[in-house]
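As you look at this complex, bear in mind that one protein chain is not there, while each of the others sits in place.
A, B and C are the chain letters, set down in written order, and residue numbers restart from 1 in every chain.
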């Protein structure tokens, strides 16, 4: 699976990628661009990535997740380029035999992704001001 | 919102119900019918509910969830009637300003729903045997 | 009037055990859910097939067995829940 896209993230594709009749619990996470108000209303965010590494690092994270809970299925994608307010920048789906595993592993993947994926974001405000955001 | 349906659960509808540009993290949970093998392969499950109470109790759970974290949005639906293997019997979506809240509240709603919703399931096996399942 | 009329409902396995989904049961004023359970087990046909301790909802809300009943209450007897 490709973990980097310029297009809107489709939750249905992530869910389909992990679905199986052996897995009774599926957890999906979407990180979406907030309108924000710290510096003024955000118009959109431009995500820049070290694309080759993003692809490899996301694969590694997902492989590690499978290693932690072998009977699970995991999928993840990060959007790059312009992402409008209210649209998703990242999606992660985990299906597991039981719900507690699905939640725990999905949250683990999200935390690892935030910590490890080589992605940066430039926030563009309604007034046109642009700045790199580190968070 | 109606919390009981005879139709397939649409994750996109749950996600749309909680989406907002003020909420950066969205967690979705789907509980799906497992093929199972304890008693033989499951063909489908029939969910019976005390429908009027199911509707009210799910509303109460979601209202309590909003009370625990007022800036969140929550949505949930339980399917009743025949649910084939691999399809979802319950869906819960929570959007929150930050991801940890979204995960925690989604998991809380799912646990409360399992504990409190007046729903019962009859498992129908490939060989036609049917039995009430309590779990 | 010292008798309450309680609208009882049975679901899933309990409905199968009784062969019945609804029955009205009279109980004395001041009766609790536990009293109603005893009356149902004693007076409803096949009532003794039900467990001695039953989970109940009154007017679509979970209640403990010590909950006091009111005339016209709808009391649902709930087998172990299995939703989600």
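In this section, a residue touches a chain if its C-beta (ideal position, glycine included) is under 8 Å from a C-beta of that chain, and two chains touch if they have at least 3 such contacts.
Just so it is clear, the structure is predicted and the values come from calculations on it, not from any experiment.
Considering the complete complex, the chain that is not shown touches A. Within the set A:39, A:56 or A:126, the residue that contacts the chain not displayed is A:56. Residues 31, 47-50, 52-54, 56-57, 78, 89-90, 110, 113-122, 132-135 are the ones on subunit A that touch the missing chain.
Assume only the chains that are shown with their structure count from here on.
Put simply, the C-alpha centre of subunit A and that of subunit B have 23 angstrom between them. Centres computed as Cα averages put subunit B at a distance of 27 Å from subunit C. Taking each chain's centre as the mean of its C-alpha atoms, subunit A lies 49 Å from subunit C.
Each of residues 99 in subunit A touches at least two other chains.
The set of subunit C residues that touch two or more partner chains comprises 84.
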